[in-house]
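So that we are looking at the same thing, I have put the structure below in structure tokens.
Only one protein chain is missing; all other protein chains are in place.
And now, subunit A:
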């Protein structure tokens, strides 16, 4: 693409429906297979590519210029990015921002993430919109498309993403306030940042930590983090959460929200092409107000299965009506499908973290339920 210097490396992006895009490779030279999704946010590529929820996915940016402000020290959402690959129209080779430390290309090379540019990303987005999320591969132009398509159609994508991105061992993030045990299913740093801002005494635990182990830490509240993939791929976590409900205040985000719903007896389903971007309106049914939210999910909680649970719907997506927030009718527990920690995206619902703090305050030291 315009302005990219050095040896041009033709690559192809091949989709399981047979579509072939020819572009130019940048970042790592690796050939990969993954699930192709798109995100509509116009800023925040650094946060997106470091968001563990994108584990295993090939992320397409609908905004055509990516990398304009470079990569900086501060805006990572994890240390080790889990995204499979990036697809862009144009990757900026000359970033400009006072915090920029390297170009997108340099960073992707360093982190071994392949990417392709020069793609008609709008065409690709329209394919995903019609077809639904689909498998894709980024390979050299030498590869025969036919063969790659066969390989793609036969490929089974991994289902252990949470295990890939969750911390392997627990670690503290000390503070002087409420003790929060943060179950890491692929946590964004943004969640830690918000709890830190509120001086929480945080202990981050792996996804497979048991309810007993968690309760032994004497938490004032439990935070269920975001994370990649299908919530049903982590049945042990569903079980853990079900044991935690009613014990201490719970706040869940994204995958954490889905696990909470499953643990409460509701069901989840896969959306056609998910919600990814920074402009998703969500209506708070209690106040009637709509907030713009940051979203990144392929699955949603099935509305019809709520009736048989002790949950109530608190938030809905304005556009497609899917569930965006739940609360327990009896216990102090609430979850949202979107990202109140933003990063990237609008910070309209940042106050949910305050709600969590207040909830902990209200219930601190109180026995919620006899075990």
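The rule we apply is simple: contacts are C-beta pairs under 8 Å (C-beta built on N, C-alpha and C of every residue); 3 or more make two chains touch, one makes a residue touch a chain; residues count from 1.
Following the convention adopted for this analysis, contacts and distances are computed from a predicted model.
J.: For the chain that's not shown, choose its UniProt protein name out of "Aspartyl/glutamyl-tRNA(Asn/Gln) amidotransferase subunit C", "ABC transporter permease", "Lauroyl acyltransferase" or "Carbamoyl phosphate synthase large chain".
T.: "Carbamoyl phosphate synthase large chain"
J.: Could you tell me which of A:121, A:226 or A:240 touches the chain that is not displayed?
T.: Touching the chain that is not displayed is residue A:121.
J.: Can you tell me which of A:63, A:178 or A:331 touches the chain that was removed from the display?
T.: Considering the complete complex, A:63 is the one touching the chain left out.
J.: In the whole complex, not just what's shown, which of A:28, A:46, A:166 or A:335 touches the removed chain?
T.: Answering carefully, the residue with contact to the hidden chain is A:46.
J.: Which of these, A:140, A:197 or A:319, touches the one chain of the complex that we don't see?
T.: Among A:140, A:197 or A:319, only A:319 touches the chain that is not shown.
J.: For review purposes, identify every residue of subunit A that touches the missing chain, sorted by number.
T.: Residues 1-3, 21, 38, 40-44, 46-47, 62-65, 68-69, 72, 74-75, 89-90, 92, 94-99, 120-123, 125-126, 129, 277-281, 283, 288-290, 292, 318-319, 342-348 of subunit A touch the chain that is not shown.
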